[in-house]
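Please find one structure pasted underneath; my questions will follow.
Entry: subunit A
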Amino acid sequence: MNHWLIAPIAIPLLGGILQTFMGYAPISLRRTLAITTSVLVLVASIVLVGLADDGSYRVYAFGNWQPPFGIVLVLDRLAALMLVLTSVLAVFAHIFSIGGADEGNRQFHTLFLFQIMGLNIAFLTGDLFNLFVAFEVLLIASYSLLMHGGGTIRTVPGLHYVALNLVGSAIFLIAVGMIYSVTGTLNMADLAVKIPQVTGENLALVKAGAMMLLVVFGLKAAILPLCFWLPKAYAKATAPVAALFAIMTKVGVYAIIRVYVLIFGEGAGELASLGMDWLFPLALITLAMGVVGALGANNLKTLIAWQVIISVGTLLAPVALGSEAGVSAALFYLLSTTWTVAGLFLVAELVAIQRGSAGDRIVTAPKMPHRTLISVLFMIGAVSAAGLPPLSGFFGKVLILKSVETGPQMAWLWSVLLIGSFLTLIAYSRAGSILFWRTIDGHIKPPEPMKGVVSVSTGALIGLTVVIVAFAGPINEYTVATAAQLFDTSAYTQILETPVFGGKN
Partner candidate 1 sequence: MMTTALYLTIAMVMVAALLNVYRLIKGPDAPDRVLALDTLYINAIAMIILLGIAFNSRMYLESGLLIAVMGFVSTVAMAKYLKRGSVIE
Partner candidate 2 sequence: MFDRLNFPQPWLSLVLFSTWQFLSDGISGASVVMGLLLAWIIPQITHGFWPERPAFVKVWRMPMFVLIVVWDILVASCKVAVLILNPRPPKPVFVNYPLQLEHPLAISLLASTISLTPGTVSADVSDDNKTLLIHALDAESEQEVIDAIHKRYEKPLMEMFR
Partner candidate 3 sequence: MSPITEYIVSALLIVGGAFTLVGAIGLARLPDFFTRLHGPTKATTVGVGAIMLSSVIYFSSHGFGISEILITVFLFMTAPVSANMLAKAAMHMGVKSMKGTQGNPWEQ
Partner candidate 4 sequence: MELVFALAIGALTTSGVYLLLRARTFPVVMGLTLLSYGVNLFLFASGRLSTAQQPILGTAESYSDPLPQALVLTAIVIGFAMTAFVVVLSLRNLADNDDDHVDGCPPVQPAKKKQEQEETGK
């Protein structure tokens, strides 16, 4: 039992608790502590990647109860990958926030840290109901963060976001209930063992439950027709929050990968590959819808918000095909797209700040200060997001394209993905050329000088796309190994046989 496993949960929890007590402490102190916490989470995540890379499953049994009875955290490559992905993103978004976005709400850092905690629980947990709890933690934190920063523009999107996700939570519970009512267990490993043995009418029950679960995950991942809460909510959120939200849809993707590979994967007997025939076309339509939205967007943040949806479609299409290569490719792309999109949200914020009243609307406005830096960052981000070489988005997409086997699905995926990339490129070039180049004379109120933390964190996040390219080899090896590990479900179910730390039972 390795206590590092709870570090990504315990650290932000303690950090968050500390922050609750410090509502009236000087802001510099709060910031320092909060950033320290984020960085510690990152360190812990990196340690966990190191641990996970040996390909074994590490189990952390809360309360020292043998799974499937107690709740377990399970660390594998996928979980570790998601943790690092999240904590890197979180650190930079967090650093960005201390540029001033954290003002106005004394609990901003608390919420931010709890959000990280929720995400980390979701990635580590090996228990279906605990996944629900994790979802709720991260959702409630995200609701609050979304509303952070005041103003009236966030209210309605926030309301929609909350209301729909509440329905989602209700469906999640129903689905959990159905699955429990047949299998009598909640532990994912145990479910993976028991689902193949389901027969008769129970099959229909589990099927209905699993399909509902897919709807829930689909809602979190924002696939069509469940994605409409996203664009406005993300576009209206405060920049670091929107950046952090880039990971939120990926939680849905993660859950789909985890649950539908492990529990309803190839080994699930009659329920094998359940729902994937729905998911594939939906993913493609989602991608297309994202592109349409991106083309029609009239402000930068909305454009990027639709990019989130494009990413989701791109990610889920190969996942739905259920091949190891597809999952591996999707994971590679996941890494790239999450950071890039988050970086783009930050860039959009810089644009909005620098352009005064024009904000991030794609209209002609006086020339903005710091144009060169911001435009370069935007360009890098846009190129990566559109999937053009030489940045990481390209490699992700190539991997995805390559992962499909020849057949009608390939034709669909290729054409949608490539035409989508093309149209995205047009959308970005249009937005970029108008925002940065089409200027009119006139003065805008000189904005506040761009703070170092703000530009550095944005640059760092955007720059990660280059880093991914530089380390594409090792990263790809890792994702390939991750996919291989994922599909070897029997190794996962081994955790049931591994006895917990001595003492009780």
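Candidates were picked such that all candidates are chains of the complex that A comes from, given by their letters.
Following the convention adopted for this analysis, contacts are C-beta pairs under 8 Å (C-beta built on N, C-alpha and C of every residue); 3 or more make two chains touch, one makes a residue touch a chain; residues count from 1.
Fair warning: this is a prediction, and the values are worked out from it, not measured in the lab.
> Given the candidates 1, 2, 3 or 4, tell me which one touches subunit A in this complex.
In this complex, the candidate that touches subunit A is number 4.
> Using the touch definition from the top, list the residues of subunit A that touch candidate 4 in their complex.
129, 133, 136, 140, 143-144, 147, 152, 155-156, 158-160, 162-163, 166-167, 169-170, 173-174, 176-178, 180-181, 186
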